[in-house]
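In this view, the complex is presented without one of its protein chains, the others remaining in place.
By letter and in written order, the chains are A, B, C and D; residue numbering begins at 1 in each of them.
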Amino acid sequence: MFAPLTADEWGIVLLSLQVSGVAVALTLPAAFGLAWVLARWRFPGKVVIDALIHLPLVLPPVVTGWLLLLAFGGNGPAGRWLEDSFGVTVMFRWTGAALASAVMALPLMVRAIRLLLEAVDRRLEGAARSLGAGPWRTFASVTLPLAAPGVLAGAVLGFARSLGEFGATITFVSNIPGETQTLPLAIYSALQLPGGDALVTRLAGIAVLLSLGALVASELLVRRSAKGGHVF
Amino acid sequence: MFAPLTADEWGIVLLSLQVSGVAVALTLPAAFGLAWVLARWRFPGKVVIDALIHLPLVLPPVVTGWLLLLAFGGNGPAGRWLEDSFGVTVMFRWTGAALASAVMALPLMVRAIRLLLEAVDRRLEGAARSLGAGPWRTFASVTLPLAAPGVLAGAVLGFARSLGEFGATITFVSNIPGETQTLPLAIYSALQLPGGDALVTRLAGIAVLLSLGALVASELLVRRSAKGGHVF
Amino acid sequence: PAPKPPTVLAAASLQESLTGVAEAWVRKGHPRPVIAFAASSALARQIEAGAPADLFFSADEDWMSYLEQRRLLRPGSRVSLLTNDIVLIAPAGSNVRLSAARGFPLAQALGPNGRLALADPDSVPAGKYAREALTSLGVWPQVHGKMARAENVRAALAFVARGAAPLGIVFATDARASTAVRVVSTFPAASHAPVSNPLAAPARATNPEGEAFRRFLLSGEAKAIFRRFGFGTR
Amino acid sequence: MSFELDVSVRRSGRMLVAQFTSDSAITALQGPSGAGKTTVLDMVAGLLRPDSGRIAVGGEVLFDSAAGIDLAPERRRCGYVFQDLRLFPHRRVRDNLLFGWRLTPPGERWLTLDDAVEFLGIGPLLERMPASLSGGEAQRVAIGRALLAGPRMLLLDEPLSALDRARRDGLLRVIEGIRDRFALPILYVSHDAGAVARLGASVVPIGE
Partner (left out) sequence: MSFELDVSVRRSGRMLVAQFTSDSAITALQGPSGAGKTTVLDMVAGLLRPDSGRIAVGGEVLFDSAAGIDLAPERRRCGYVFQDLRLFPHRRVRDNLLFGWRLTPPGERWLTLDDAVEFLGIGPLLERMPASLSGGEAQRVAIGRALLAGPRMLLLDEPLSALDRARRDGLLRVIEGIRDRFALPILYVSHDAGAVARLGASVVPIGE
């Protein structure tokens, strides 16, 4: 149980980190943009956008995976578009696993970022403008750092959620060792086996260690920023 | 597809609302307490508690369900304790579904609350104390209202997550019509049926409407508080 | 007082047929059984954890044996009731022609990037049978790296139905259920152990209605209904 | 003795020591910016714990590190007008004003909302949120909130700094009235020498 990781297990761990890392990195800007729109703009129908963003939380993951399959599967329009414009294939590829994770993590990230964006003291933005900073620089040097705890929390939540993502991933891109078999999929396979308990426990232990590692890393970032160094 | 809900569907919707509502109501105080400890206390090993709270995010839901099954099953220690002390049975009961949803929603709620607790201006708490408010009243009249957006966001996230909870629930308390078959489980069942696509779409549509309703309700609360009425 | 309805835990792949049998049972004036459909693995673990169930209808023998070894089944209640075929399927619009025989060109039919959709061959029953059949036909090594393993057999079916995979392997009953796929070939019965869905009563079951329903499931009337949904019976 | 202080505390690496006794109705703390005046008020109010020492007001010991006494802030009953005001941002002006008043037993209140609103001139602001107040408006609300809590001593940290001359004079008269009618010990921090003189305060230098 406490034996060092086998080569296969290392492969799974690295793939999980890659999928989650890419998912969070890709989603963060989108999540920030959506949080910004929700926090700062007023327009009719805003609550509908808000509800759409929450959908991956509310729908069972397999349905999200199924919808992704409809959109990106062999006949899906989005899949063909991605393929034609960027040459990116997602079906049965790790990129698809990252896409599924990203979709599932999005609502968590948007909420966390939005919470802090709404708490930012707008008068400080006025002060920055008055000191000569344009809107973008004001954003980068005042708004973003003040919302940093929310961005960080969003990234941590999103990363954790991605590490645990199972239902949408397996429904969308199936369980392909070395390509889409992330840690949860490996755990699920083990759980299906009579007598697979020991393996499940071992793999779950690895997941626990990963999440602990991610949290320690985020705490270090927070401490750095609390000391007055900037996170951004 | 746009026909009014059948009696069965109403039953499923009401059960889902009941399970999610109870899950959020039960978890909110616990989430607040944990958020408080993480936001305000300093002690060694804090990051371990933080990691434990994130576990239900990082583990695949079926593993969480399995762990719940081990703990609360007929032979599990926690199950026996619940039964003996409160006369509450969770195995195969909607209470178990609520428990599973609560565990899955917890990390989201803790994070949202913690984010705003950390943003509360502690000097205002000092002002309240000086004006004659004891620690509890200071908490209730200053800290809690100032953290209210986080509590509300946590409740919304938790409720949405509970509405969508599938893997832990079916693993823990199975898929029993009228007792533990919430909306996601009904959708899963429909997905297993040949030609079930129409039913899946219909049930997913209901889920979407539920989430829209929950968000509109939360927005109304926010507006009320922004107008100076207290949420708490 | 009205008898308490029995609680039945059944593999998700039995949903349609078992519901049909239950309807017939209700028409005879019995209380409607409460049936929970989920993965056999989850259901077996629930029985192990002491869930109050009166019958267990599994998708494969392995989980049933798991429970039997732990003395969690009522002795003598285990019956292998249903049989099934495994079939090779393709999207309805595909014109691929193949016959599942020794060394048939499966990998070639998949093309350079196509994947073979099937339930997880390590753990899910439909996948385990598929692996056994492909191995005995000598084509397993060709497709080993070209599989899309699904969580359950219906998800594998969906990959083919959505055109995400050009070929897949599912139970005959699943293939019948979807108009978006067609059966390309049925695997020879000799290429794999007989597919069977066993039924048993957990040792803790006490509800007499459960035993009554179990006996009905073994009756010719119930078997006829199962056959209508494409199962074989024993 | 209205105030007896002998405390020391570390702030930003510097040791601040305050040691004085005062018997006047009003004691003015004076000293350069950053000398430690606000720090002294915070310690008297119980919001900052001295590293060591003793604080007594009107003969009652509020803090004594040797005797292990440290009264909670809510039991010290000091009407503190903070230099940074600290109005509750989530409550209307009216609820800010009544925050302490509602927590005070009726017998111990010595000011009504109507009177306070009257001499502070904040009648039109009662339903407003603090974020929309001007600097001087907010300062007047902070004064009202402190006085309405029926305190047994006053800690005033530059309470009139944002007010025009007419308002300032009016409020100085109010403070004189409180001094004379209720005999509350008052600690007054101000750079306004005229005000200090007019209140007849005895001056305690801080940070020299």
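As a working rule, a residue touches a chain if its C-beta (ideal position, glycine included) is under 8 Å from a C-beta of that chain, and two chains touch if they have at least 3 such contacts.
Computed from a predicted structure; not experimentally measured.
*Asks:* From the touch rule at the top of the page, work out which displayed chains the omitted chain touches.
*Replies:* Output: missing chain touches A, D.
*Asks:* For the chain that's not shown, point to the residue among D:Leu48, D:Val61 or D:Ala162 touching it.
*Replies:* Answer from the full complex: D:Ala162 touches the omitted chain.
*Asks:* Which of A:Ala25, A:Ile49, A:Leu146 or A:Leu199 touches the chain that is not shown?
*Replies:* Residue touching the chain left out of view: A:Leu146.
*Asks:* Among A:Val48, A:Ala127, A:Ala198 or A:Leu220, which one touches the chain that has been omitted from the display?
*Replies:* If we include the chain that is not displayed, A:Ala127 is the one touching it.
*Asks:* Since one chain has been left out of the picture, which residues of chain D touch it in the full complex?
*Replies:* 12, 30-34, 38, 83-84, 128, 132-137, 139-140, 157-158, 161-168, 191, 193
*Asks:* For review purposes, identify every residue of chain A that touches the missing chain, sorted by number.
*Replies:* 123-124, 126-134, 137, 141-142, 145-146, 148, 225, 228, 230
Convention: only the chains that are shown with their structure count from here on.
*Asks:* If you average the CA coordinates per chain, which chain's centre is most distant from that of chain B?
*Replies:* D
*Asks:* Closest chain to the protein's overall Cα mean, using per-chain Cα means, please.
*Replies:* B
*Asks:* Between chain A and chain C, what is the separation of their C-alpha centroids in Å?
*Replies:* Using C-alpha averages as centres, the distance is 35 Å.
*Asks:* In whole angstrom, how far does the Cα centroid of chain A sit from the Cα centroid of chain D?
*Replies:* 50
*Asks:* Could you list the positions in chain B whose residues touch two or more of the other chains?
*Replies:* 62, 66, 188, 191
*Asks:* Would you mind giving me the full set of chain pairs in touch?
*Replies:* By the stated definition, chains touch in these pairs: A-B, A-C, B-C, B-D.
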